[in-house]
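This is the structure I want to talk about, given as structure tokens.
The complex is shown incomplete by one protein chain, all other protein chains being positioned as in the whole.
Moving on, here comes subunit A:
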Amino acid sequence: MSEHQAAGPPERFEAPAAGPRVKPTAEAIVPRVAGQSLVDGQWHRLHPATPLLRGGIAFVAILGIVIANLRERLIEFFIPAPGMEQPTDPIDYILNHGFVGWVLLAIAVGLIVVIAVFWFSWRMHTFRVTDEAVEVRSGILFRTNRKAKLDRIQGVSIEKPLLARLIGASRINVSVAGQDANVKLEYLYGADADGLRRDVLTLASGVKLAERRQTAAAGDPVDPVLPPQSAPDGAGGVSRFVTERVDDFISPELDPEEAVPDSVVRLTLGRLVGSTLLSPFTVIVLISVVAGVVLLVNGLDWAWFWLVPMVLSLGAFVWSSVTKSLRYSIAATASGVRIGFGLFSTTNDTVPPGRIHAIEVSQPIIWRPFGWWRVRINKAGLSLEQAARGATSNTVLPVGSLVDAAQVVELMLAGRIDGSAWAPLQSALATRDGVGFVGSPRRSRWINWFSWRRTGYALRDGMLLFRQGVVWRKLHILPLARLQSIRVDQGPLLRALDLASATAHTVPGPVIAKLPAMARDEAVRMFDAASAAIVVAQSTDRSHRWASFDPEHQPDEAQATAPYLDEPVAQSGTEPTTRAHAEPWQEHSPAPSVPFPTTDQDRRTT
């Protein structure tokens, strides 16, 4: 049984004098009470093992090295072997010159200093969460104070590196947009971390904790903010309730295997290994390995130096990708979409509503026979280097069927679309002429040899959609309220063909939304319509305080006022153009009576 349950419903900061607390001055540091919320505007300390986990690992490693080097001497000390020649080493020197006492004293002093530094750094490292901000103070000689405004939070993740996980500690990373701007609380008791994250996100949503608890006390444990998204079969309330409870009671005392939140999408090991093996990286490495083997067979022994590192890197790549993505889970919670990853070191990321700047559903040609798709997002708070590396936290679905991808996209677009995302995704990605997309004219085949039919855009439901690619099928979904700017280009080649290209700019991330070629007049129309729609979408967007207003109001208003494309300009010649209409998602469904394929169909694709 977890500490949360044992302590009963926690009392928080509306009654600070009632509990065993000290007086609520700003500088008082409140000791940890199991099961009590840390979100009370008071200063708190971190997990006592924090210095050890952050820097002390090095100390332990040094100790290990010393012990390993003295192994011979230790063995000899316990099992004397007279007559053996000893090489002169520092220990002989110390013994022979009678410095033993001094050395022991020095070691003792060193240990005391290290422990004192650790203890002081733990004492001085405090944090607090107020109604406005998360604040961290740290450092002994050089004091640091970092404060992040709650309405600027882009996401909160809980990370448990293997060692920390073993002792039941976890790290909270509050991400804020900007280079290296994250607020890290490392390390906390694992039991506190989930509650702290939930409360931070509740505060960030614009709801006072007291109000939230009133709602909870009124017998409505499910947060009213999010419309049911998690399960399209009507069990949304139940599954979300279970998710919430699991979220509440997840703790290191429980077996982590049992506490896996109720995920919308499951990732099987076979699919994960298969997709990793069928990635472009593995294909390149396999080609190199084959080349190496051919060289070996032909008697060139130096090929070993080529082959061995290649095989090792392949193994390391597959191993790290698979262990990182194992135990994947994704679920809607009251405070946003929660995505969990990791077998040994776990990451659990919560992205609040309106923090997703771009979504990409893509499929390399090598995955096509299996019907696998990947979903990635752009979100703020990622440094440029991380964006360049393609950080794993941006992959929200490493591999899955189109049904899985549709469910993930629904979660990501919570509140923006109604109904299933499967039909529009299916039509946009798996058919040749996507319904509702403005296609590119036939003359653009000189630019996109194979994919000109699949290149197109749509502007609807407060979103800009780009579809493209044959070898690498892609659909970009860009919420207009998050777009930074939009651009159309024309170079000499495109001008000769009466074409233009378009780019939508978002925060840096793995998704780069660029449409390589479209009819020139369509580009002008899209530029006009999209730039006007962006302004409307942004003036009605309130998602930085997502719960402090009526959530139903926002998408409706955006839909009602967003200028949509009317009739496209008549194309010169006979070139076909698909038309865009301001229709809700599900009306594009080729078979609206079948909202979702059965799980059998789903399994068939694996």
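The rule is simple: a contact is a pair of C-beta atoms (placed from the backbone, for glycine too) under 8 Å apart; a residue touches a chain by one contact, two chains touch by 3 or more; residues count from 1.
What we mean here is this: contacts and distances are computed from a predicted model.
Chosen from "NADH-quinone oxidoreductase subunit J", "Glutathione transport system permease protein GsiC", "ABC transporter ATP-binding protein" or "YdbS-like PH domain-containing protein", the protein name that UniProt gives for the omitted chain reads "YdbS-like PH domain-containing protein".
Of the candidate positions A:Leu52, A:Leu475 or A:Ala523, contact with the unshown chain belongs to A:Ala523. Touch with the chain omitted from the figure is made, among A:Ser157, A:Ser263, A:Asn448 or A:Thr506, by A:Thr506.
Contact with the omitted chain, checked across A:Thr323, A:Ser345 or A:Gln490, is made by A:Gln490.
Residue positions on subunit A in contact with the hidden chain: 151-152, 154, 177, 354, 380, 384, 481-482, 484-492, 495-498, 500, 503, 505-508, 520, 523-524, 527-528, 530-532, 534-535, 538-544, 557, in rising order.
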